[in-house]
Each structure stands twice: as structure tokens, then as C-alpha cells.
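Here the complex is missing a single protein chain, while all its other protein chains stay put.
We call the chains A, B, C and D, going by the order they appear; numbering starts again at 1 in every chain.
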Amino acid sequence: MNEFEPKVVAFVCNWCTYAGADLTGTSRIKYAPNVKIIRFPCTGRIDFMLILKAFAKGADGIIISGCHPNDCHYTSGNFHAKRRWMVFRTMLDFLGVDVNRITFSWVSAAEGARWAEIVNTTVDGIKKLGPYDNYRKMVNEETEVNNG
Amino acid sequence: MARIGVFVCHCGENISATVDCGKVAQVTSDIPGVVVSVDYKYMCSDPGQTMIKEYIEKEKLTGVVVAACSPRMHEPTFRRACGEAGLNPFLCEMANVREHCSWVHDKNDVTTDKAIDIVRTLVEKVKRNEPLMPIKVPVTKTALVIGGGVAGIQSALDIANCGHKVIMVEKEPSIGGHMSQLSETFPTLDCSQCILTPRMVEVAQHPNITLYTYAEVESLDGFIGNFKVKIRKKAKSLDEKLCTGCGLCCTKCPVKNIPSEFDQGLSNRRAIYVPFPQAVPNKPVIDKEHCTYYIKGKCKVCEIVCPTKAIRFDQEDEIIEVEVGALVLATGFDIKRANFFPEYGYGKYKDVIDGLQFERIASASGPTLGEIRRPSDGQIPKKIVFLACAGSRDPAKGIEYCSKICCMYTAKHAILYKHKVHDGTAYIFYMDIRAAGKNYDEFTRRAIEEDGAKYIRGRVSRIYERDGKLIVVGADTLMNAKTVEIEADMVVLATAGVASPGAEELAQKLHVSYDQHKFFAEAHPKLRPVETNTAGIFLAGACQNVKDIPESVAQASGAAVKVCGLFSNDELTRDPSVAVVNRTAPPLFSTCVGCFLCQSVCPYQAIEKEEIKSRDGKILKTIAFVNPSVCQGCGTCVALCRSKSIDILGYTHKQVYAEVDALLNTL
Amino acid sequence: MDKLKQLAKELLSNNQVQIIVGYEEGTVGKARPAFISSPDQADTLIYDERCIHNLAVYLTQHKLPGNTKIAVIASFPVMKSIITLASEKQLDENFIKVIGISKDNNIIEFKDFADIERYINQQDLSFTPEEQALIDKIDAMSMEERWEYWQNEFSRCFKCYACRSACPMCYCTLCITDFNQPQWVSVPSHKLGNFEWHINRAMHLAGRCIGCDECSRACPLDLPINLLTKKLSMDIQKQFGYSAGQSLTEPYALSTYKPDDKETFIR
Amino acid sequence: MATENYKLLKKESLPALFDKLTASGKTIYAPVKNGEKTEFDVVTKYSNDINDEYIQTVQSLKGTVFPKVEKLFDYKSDKTDTSIQEPDFSKFPQNVLWGLHPCDAAAFRPLDATFRWDYDDKYFLTRMKLTTVVGLSCSKHDDYCFCTSVDISPASSDGSDIMLTKNKAGDYLVEIVTEKGQEVYDMAKELFGEISDDKESYITDVPKKFDLNELNKNLDGSFEAPYWLAQSMRCIGCGACAYVCPTCTCFDLQDEGAANKGSRIKCWDSCGFGHFTLHTSGHNPRETQSQRWRQRILHKFSYMPDRIKVFGCMGCGRCSRACPVDMNISENLIKIMEEPKNE
Partner (left out) sequence: MSNPNIYKPYLMKIDKVTEEAPFVKTFRLKFTNEEDAAKFNFKAGQFGEYSVAGEGESTFCVASSPTRDGYIECTFRETGRVTSALAGKEEGEIIGFRGPYGNTFPIDEWKGKNLLFIAGGIALPPMRCVIWNCLDLRENFKDFTIVYGAKTVNDLVYKHELKEWEERPDVKLITTVDPGGETPDWKGEIGFVPTVLEKAAPSADNTIAIVCGPPIMIKYTFPILEKLGFKDTDIFTTLENRMKCGFGKCGRCNVGKVYICKDGPVFTYAALKQLPAEY
């Protein structure tokens, strides 16, 4: 059997991490191809529901990344995002969702190598955790008869 | 009906070396809605762009995905090309298969599959893109400069000289700010007033500048290009048109003992006064708090003596409303004063003074006509101690930052002192000497080497009086923290520079952000240091952080350029990727419930209240409204809104949801 | 509570208010919400330990006629709800009279909302040891156990939305569950749909929940969903020093930030 | 009442009967004690937790024939082709619903009538066909029960395939009501004995609160009556009442999945929800809670008897127990009866 290749979605902001990932490319630094990026204007735009949707649609892991504190293109979007994640993460953890499957990071436009590192460690981590079967099970639950 | 064209670029071999571009084109042509999918060596080349244009016309494409390099690279190129072919530019998206794929992965199927997934994601997004029109806002080409210190003056003159109208609002009776109080200026030691006064006069006489002194901003509405400002002109009790500035009134006023603000309390002024002889405008105001007439109802001496009958006791504050397109904030700074340093006896001992007081003493136009004499008895101090960092860099005092100018002006003070009191000794307690700047280090070295200022590295713990002398007790950290005691005749504290007193209140009125020390916050610490977060409001001078004159002036010119840049257009064109609050059919009107929690997250104060009214004017509902001219499109509000009532064009819920779906669906 | 009836009569007869939202004797020994609009009905008002419904929920249901003054009998949770709702611009102070009931069942007449705010801040706002214990119990479980626990609980939910309807803070005219473009929350009450619904509910009430427990009380299947919002309230209080229902003006915890908010998980 | 002849099922025979049913591939639902409460649950064996003296469960067994979420079919589609995969109806579970009270057993009648009305709902009917209902007379009741007011008795066997009544000794008097009941009996004949007894003597006495037909008449022309608003003021518009009700049938149809694959689903809905009837245009024929409350009552007590010849309420009292704000249905019905009839 092939080794498990996790599906990882990255939600990143346009100004820092997206540009940082561009730099990874320009610098030709290789990283795991499991991660696919969706671009947002700012981490402040990232709705927690998207994280859930990604899991529901089959993601094994998620990366959320934006500008370092104080570097937000919109000055405070990432600070707001940070607070929301603090709360959301608490919620997920309380519900038994595996929060280790979500990497939160700050990657600036200058940190091409760091982006590769974040991706690789995330993918490695998720390989160790295996496919997110718990979530998948919930999604695929047969909508069959039950007593209520 | 979606008709999407996918254009896969080889980028020479940059992409095709690891991604099978032909396969990408072939597989993506099966995505529902894709009517054409082709690959080509160089999409961004002329033939490449022409190909896209031809397909747009031939296939009546409703959306284009260019699978190539990063959108940060060529999005404008391809959007322009689409626009030229008659497709709204915002219906074109780029799938980044180079930086995010071909360059970072090895040549194999996985890499090609990833490229396909990236394209698929963007196809699903572009299907949901809406044509957007750049937002246009008219610009009122008048600037408002708040604060008439050197920074404000510089900005005003620069803008006015570019041919735009400027309104300057200064809260004091005269412009000039702190610089007008200074004696000579580091590092060149030229006379402060000599270089400033001509510029002050220029402001007063400039045909493009309207000056309101003794005035303050009352409120601000509107947004970039279109602000409405209310200005309160405080009653000067004077008809300025009639007043010739002869000054007779000021000499006859019986109230003589009011400490002069300009001289930092080192001299007195009358109740009707001009702050200093070179004041602009050079016309008096009545200080209502001290005027006998206003207090007791009689006197009117000034009215009697005035040859042109210009005094107006019944004058009231006047509110005027002006429309401006941009604002420059130049309200400067202040320094810490009495009460803040009980350990130094500041306020208790007359001869413990602050830097500004020393400036006045050293100034030729000051109370001592430039002779260094101490306030208590007018004696010439033979031993003088300067304390740098009085309050600055002192977390215990709540000011952890460096006030930046003190090292320099303390050195200046020492030099000035030595120039005037040749046999005197100047001691300077300091923590570090910060003299980074053109000719700055040379300047401090001159103080030490040429003028023999005695620098002692260490803090002063206490100052007390003993036998008419001020005993300065400190520690010399370079000498194993040995206690040093100096019997001084006078002590000058280089007290911390702080935000000007009304800064916080003003910031709130103008909706600009400010830092924890109440200095106004720049939009970006590195890249946008003269802009605030509120589009159209710029910063100049020490209101952003304590600065010296060259820096203040440089920033002021920077701000002026920003304003002129803004004014170089009749209309502003803005990225239409802004937030919108949804509208639905009545009776709901919008799913927004008007909780206004979004209002406080917006970094730009773009969210306003909108009242939905019935035909007869009854308010049916109050909902949020995003001002598209102000919104910068960060989307922070979008993720906050519980009822999903705000969406952001270009990154709508539908779009990003579809992207997540597409990216994972077939993985 | 004769005083309460007396006060109600007064308010109605001198037309200070037109409707009083309070409690009356229900069926089978229950108490229930009541709407009193004339002085002679006031005698049916009761107040005792069975009167637990959070009446603030009726203040945002636009069922009550507009432009009438409404008095509401407010136990402590109701007061907190009113402050939160007012801070979210949902209530017009001029049309609402709040008749507070103290913990020892005395009537408190509030002048205005600021008055309520003051009163609230004099009370003990900390979580009870019992509440803490419930949360601790779940916190102490392993991740897998927590997952199982909640999967089990959620799988029972049939999405009657009584929890939402009973919550004063769930006042959206179009709830996220009614939003279908895109369909954020799956409509059916299967596991995924329930999971999404409950996370959403909890996140939307994060730091806004005033802890009345009305949601789980309303739930016919007794899902302990109040624990979700309680957990978040505790967390938000700890991390950001914010508790719902305490202040009319302080910005809501999730619509503000401090640059030095401390977290440990962002790389 | 007179003494009659019954089959006798000894308490001790229950484990054997349950084993037989399980062995024959049946899924058994039975009222199981869980702390204070008793709820229906799937059991494979008889145990002492099975409660034959419960008053009423929170949820009915409606979900066994009309699941809260039911997949209608799967679809697959690409650019040019679409296919639909129906479920295998022959694989639907064979359920034995054990120990339902007469109100619940009777509740399958209105369900059946609705899902048969002109158009046969294959899903429901298949499930119903595979279901055997073992009724249980009520030995207890509470103040919420009002079956006698809706013409059901705590002992009626209507709707059951087999009817049980517990006697003093703790054994069951058994009536075989239908063929399906007979099948069960035939399968385990040896476990049954014979007895003659008077079952009425073991049955609780539920007072009659109103007359159903009078009520039905009273509701005629009541559409504009002011009491709808008065009664519904406290109703918060949740769906609790409908979701616990054994006869409520409102449902929603939803697609789940993506464009290329997914399924169409039928799931419970409630006429009490504000957006239930909302038009896309924003217009809502039942805009206010009072209109929705009226719909609930009229549907059950006026429209259903009129259109499908069966009342929509079995007097189980579940909705009243579940309602967070004590909208007690029988109380309200009595009030409607007391209203002067508006001619």
C-alpha cells in the first residue's frame, strides 16, 4: 500500500504568506505537494466555518497563515483573527476535534524558507496522525433510520 | 451560464519542466462550465495575450483562468488583456501553478495533479465572480492642516505651493509651535526664530492658505476626498479686521501677573496678549479666564485705549464648516512637567527647570534676553546639571520609549551654556547617548570635547536643597555605581516628550488610531509611515512620535506629497474589492440585524449606520452600511458577522466556499 | 409577591407601560411566561423559584407591538441579557422598563440601563464551583473521549432549534442555518449537520452568552449544549477579561483585540 | 367490562421471545429506562431495563418509519451525464416496535394517511410494511395525557399488531390484532399460553377533557379568531412540539454534496419555524407566530379530519411536556371549546 498522503488546505493572506509562498517558489525551495493554497485578502477574512468545511470535504489538515503581528497590511486584521482562533481552537479542542491538525502560523513575505518548513512539518505531523477518520466517519454517516 | 476559458502557460520551461501542461489543459477542459482549455509557451507574451482575447470574443467567455505565475506578478497584465477584449477585468483569475507548484515540486504526476486542482479551484471561483467596477470618488482639493508648528507650516506651504487650497487650524493664538520657543537648534546652532519666522509669515500671507488661529477641530465626517470638518473658532474678543496689531492694549491691561505660556512661566503676560513678539498673526486675544471684565464685569481698559475700537467683549465662539479632501495632522507633542518628578524637586525648587524653560532662558528674545540666569534669584549659575532621560525609558514612570531629542538638546544646552558662561561647569547625567543623525554624533562630541561638558553615565536618584545649593545625588554606572553628589546652582531636566494634551480626544474625533502613549498611529510602521489608517488623513511631525525638526519637516513634506498626489486626480479610483452589507426584499430589507459589532472590528471605520425608511419617513430598520470609499477590503468584518450579512466582493462567501469545495472534492 | 402585583397594577393603570412580561402559573405545576396588559390581569403574576425562563427573549421577538412601553420582570440572567442586547443596539431604553428581582426576591426598580449595569457589577459574577466542575469533567477527558462524548450527544439532536429560539442572544432574523448560498450549515439533523450547527451556535454566542442555561433547558432532549458556551465564556473571561452582560459600552471580546493577547499555538 | 379470552405471555418468556425476534432478523425498539427517564431504544435482548410502566417517552417512534433524516437517493453527474441510485428498498429494516402505548400505535394512522394521500410515499410505506407494532396498554398516566379526549383509550388496540396488557402478576394479556401480529405469534407459539381476564381492570383512567367532534366544529370559521394571538404570545417558535409529535409530518427536501456526487435528503421540518413558508420574494403567508400556531392546531383538528379523514393528534401530550414555555395543547384546546362560537 502506498504511504498515506494527507490532503492539506492552506488559507493564507494575500500580503504576507501568499507572497512568502511566492518567494519559496522564486527561491526554488522544494516542499511537500500535499498543500494547496486558497488566497484571502487577510487572515481577518477567514471564517471559522471554512475550516470546518474543509474538514467536512475531506481535508486531513489545515494551515492558516498570515502576517506577523504588527505587520498586517490592514494593521489589525491578524490581531482580530488571532483572537478568533484562540476562541475557536478552544471550542474545537473541547469538542474533541484534533487541533493538532490545524497549523496556525505567521509567515511574512520574506520568509520563503519558513513557508516550506511550515508546510513540511505540517504534512509530516499529519502523516503521523493519519487520515482524519473520525471526521470522515461523521460526514459519511449513513442517513438511515434511527429512533428519533 | 458559465463559459470559462482556461489558459495554461508553460512559462518557457519554468512550468512545463515539472508540470504536464498539456494534461492540465486537457483534464480541466472537462470541468463543467469550461468551454476552452489550451496551453501555450508564454501566455504573457503578445501572442499569448492575443490568444486569450480571441477566445474571449470567439467563445463569448464569461470568465478566464490563466494558469501561470503568481497573480502578484501578472494579474494586472491579464486583467488588462481581458478588459481590452471586452470582458470585465474582474472576471479573470490567475491559478498560481508556478511559484506554488512547478517551482516547488518535482516533476511527477502529483505535481501535475496539484496544478489541475489549483486550476479547478480557480475555475469554480471565477464562475462566481461578479463584474466589478472600480469605485470612483470625487476629490475636494482643499487640505486641512491641524497644528501650526514647524511640521504643519511645512506641509501647508508645500501643499499651497502646489496650487491647492489649505486651511490651517492652530489652537494657540499664534502658529509656530515649540520651535518658536527654542533658542538655537542642534546640530547647526542656528537661531530657531530666525529660520522659522519667515515661514510663519509666509503662511499668513500665502494666497492659498486660510489660517484660523485660536481654533480647534470640532468634528469630522465623511471620507477620503470628501471630508466635512467643523471648526470652532474660539472668541478672541477682537475684531481682527480692525486691529492693527499696535499692541497698546497689551501694555495698558491692568492684569499683569499671568505666567506666560510662551516663556514657560518664566515671565508674565497680561490678560490681553500676543504670545510673543513675532507671533503670527500678530494680534492679541483676551484670555477670558483672567480678564477682569469677564470675571467682574468691569474694566474695559483695552476697549478704551484701542485706537481702532477693535475690542469685542460680546464675541462668541464661532463654528465654521469646511469641506476638505485630505487632512494633515501636525499637532505636535508636549513635554512632561511638574508633579511627575517629585524626587527631583521639580516644581518645588525654582531652579530645577525643564528643557523648554532652559530654551527660553537661553533665547535672545526670552525673559533674560539670552543671559543664563537662574529663575530663583537671577544669579548666573556656575555649576549646572543636566539630566537626560528624565522620565524617558523608564517603565516605572510608564514611559518605556526613548524621547529621541533629549540627548541632542541636552548637548546643545551644555554648549549654549558654555558659550555664555565660560567659567561654568555643565554636568550631564545620561543613560546612553543617542546621537544617530547627520552631524549629530559630532555635535555631542563637540559638547564633550570642545565645550568640556562633563558626561556622567548614570541615573539621578534625588535632588534636594542644602544651603541654597541643589544637591544632585546620582550613581555613576561607569565607576562601579559610585554615588556622585554634585552641588549645583541650577538643574535642567530633559523631561520626556509626550503626546500633546488633546491628542487622544482629537484622534477619537477624527477616527484615527493612536498608540498606547496617545501618539497617532501610522498605517504601517515601515511602508506607510506618513499615512494613518483612515484614508486621506496623514501625519506630520511630532504628533506621531517625538522627533526633531529635520525629521518633522521631512515627514511634513512627505505628507504634503501624499496630499498632492491625492489631489492630482479629480476622482479617486479604488479597488472595488470592498465589503457590502446585503439587501433583501422587504420586509426584511437586509439580513443585518444592526448589532454593529462589525463596526468596532473595522480598522478603517468604514462601517456606518444606514436607516431604512418607509415612504413616509418612518425608520423601519437600522442596518450597517459599508462606505465603499473608505473600506480597504480586508474582510475582517465579514468573518465576524454572525448572520453572514456582510460579504466582500472578490472574496465572497460563495466564492471561497466553492474554492474549498473544489479543492477537496476530487483530491 | 404582592409588591410585584401592586407595582404591575400601578404601572399599567397610570399607563407607564402597556405590557408587562412576567410569569404566571402554568399547567401541571409549571410556571410560564405571561403577558399582562391590563391592571386586573396583574393578579395572575407570580414569581418564585420555578420562574426560570429568560424573559429577555421576548424583547427582541418583534411580536410585541411596536412603540409601546414594556416592563419586564428581570431575574439576574435577564438583567445581563438586557445589558448585552442593549450593547448590541437591540433595545431602546425608552421603551423598556426593567423590574429587577434580586437574589433574595426583592424588587429593584431600575432607572435606566446604566443603573442595571451598576447593579450587575456589584454582584458576584464568577462561575460557580458546580459550573466549573461540569467543564472540568469534560476537560479532563482525552481528546478521543471528548469526541465520542459530543458525537453521542449531538447525534441525538433533531434540530428543533428550541435552543436557538429560547436564547435571547440568538435574535438574528435570518440565522446562519437559514442561509443557503452557500449552505454553511447542513439542514438535516445528521451528525455532520448537528456538529456544524452546534459549533456555529457556540461560536456565535462565544463571549455573548450570559449563562442563563436556557438553551439546554429548552432542549427537549436535554443536550448539555450550555456547556459549550459556558466553556467559551470561561475561556474568554480568563484570556480577555471580558464577560457578557457586564457593560453597555465595552467592546465585545471578539470585535476587539489587544496586541499582546497571549496564545501559545501560533507558529 | 366483561371477562374475555386472551393469550398469555409470561414475564419469564420475554427473553426467549426477544431472542427469537432478533434471530429472525428483526430490529427491536423498546422503552428503556435511563435514570429518571424512559426512551425508546434498539435492544437485541430482553433486559430488566425495559420499562413496561412508563408514562410517556420524550420522543415517539415516528422516526422508525419517517426518519428525521432520510436519504432518498444518491446521484452522480458529470458534464453530460447524470445517474440516480435509489436505495435498496428490500434492505429496509424489519422493525418490531415493542411496548408502544395506544396513542403511539394509533399515530401511525395519520402518518399513513398523509404519506398515502393520492401519492404513495414508497419510503414510508415500505418501512411501515416492515414494521410490527406491539402495543402496551397504559397502567399509568399523567396530567398531560388526554387520549380519551381524542377518542383513543389507554387500552385500545387500534394501530397495534399485537396488544399487550400487563396484569397483576406482571404477565401480559395478549391480543393478536393483525396478520403481522399473527406472524409473530406463530413464530413463537410455544411461549404463549391462554387466559381469560378483564384487561380493563389493569388500565389507568384518563379523564376526558373535551369532545373531539365538538372541537372540530368549533374550529370551523375560527380562522380569524382573536384567541390564536392570545394563546401564542409566549410561543417562541421552536420546533420542539412538532419534532416530538408522533404525527407531525412536515418535511424538507435538501441536496447534500457537490454537483458531481451527493444525495437528496428528506428531513423533518416544522410549521412553527418562521421561514417555513417564506417565499423567495420575501413575502410570508404565515408571517407571525400566531398564524403558525393556528396552522398547527387547525391542521391537526380541522384540515386533517377534513381532507384525509383522520385527526392529527393522539393525546400523548408529548408536545406539552416538551414545550419550553408550557404551551399546553389540551389546555388551549379546552379554551377554544370555551370560546363563544362566532357565528
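Keep this in mind: contacts are C-beta pairs under 8 Å (C-beta built on N, C-alpha and C of every residue); 3 or more make two chains touch, one makes a residue touch a chain.
Remember, predicted model here, so these are calculated numbers, not experimental data.
J.: The chain left out here touches which displayed chains?
T.: B, C, D
J.: For the chain left out of this view, which of D:103, D:195, D:271 or D:316 touches it?
T.: D:271
J.: For the chain not shown, which residue from D:141, D:234, D:286 or D:321 touches it across the whole complex?
T.: The missing chain is touched by D:286.
J.: Pick from D:188, D:229 or D:258: which residue touches the chain that isn't shown?
T.: In the full complex, the listed residue that touches the missing chain is D:258.
J.: Which of these touches the unseen chain: D:142, D:205, D:306 or D:339?
T.: D:306
J.: Extract the touching residues of subunit C with respect to the undisplayed chain.
T.: 180-181, 183
J.: Could I get the residues of subunit D that touch the absent chain, sorted low to high?
T.: Listed in rising order, the touching residues are 72-73, 75, 77, 79-84, 86, 114-115, 117-123, 223-224, 249-260, 262, 264, 266, 269, 271, 276-281, 283, 285-286, 291, 295, 298-299, 302-303, 306-307.
J.: Extract the touching residues of subunit B with respect to the undisplayed chain.
T.: Looking at subunit B, the ones touching the missing chain are residues 1-3, 32-33, 127.
The rule we apply is simple: only the chains that are shown with their structure count from here on.
J.: As a quick test, compute the distance in whole Å between the mean CA positions of subunit A and subunit B.
T.: Centre-to-centre distance between subunit A and subunit B: 35 Å.
J.: If you average the CA atoms of subunit C and of subunit D, how many Å lie between those two points?
T.: Here the centre of subunit D sits 33 Å away from the centre of subunit C.
J.: I'd like the Å distance between the centres of subunit B and subunit C, where a centre is the mean of that chain's Cα atoms.
T.: Here subunit B and subunit C have centroids separated by 42 Å.
J.: Give me the residues of subunit C that touch two or more other chains.
T.: Expected reply: 158, 174, 184, 188, 190, 221, 254-256.
J.: Could you tell me which residues belong to subunit A and also touch two or more other chains?
T.: Expected reply: 48, 53, 70, 76, 80, 84, 143, 148.
J.: For a test of understanding, state which residues of subunit B touch subunit C in their complex under the given definition.
T.: 588, 591, 593-601, 622, 640, 642-644, 653-654, 657-658
J.: With touch defined as at the start, can you tell me which subunit A residues reach subunit B in the complex?
T.: That would be residues 5, 7, 9, 14, 18-19, 21-26, 28-31, 33, 36-42, 44-48, 50, 53-54, 57-59, 70, 73-77, 80-81, 84, 116 of subunit A.
J.: If we count contacts the way the header does, which residues on subunit B are in touch with subunit D in the complex?
T.: Against subunit D, the touching part of subunit B is residues 30-32, 584-588, 661, 665-666.
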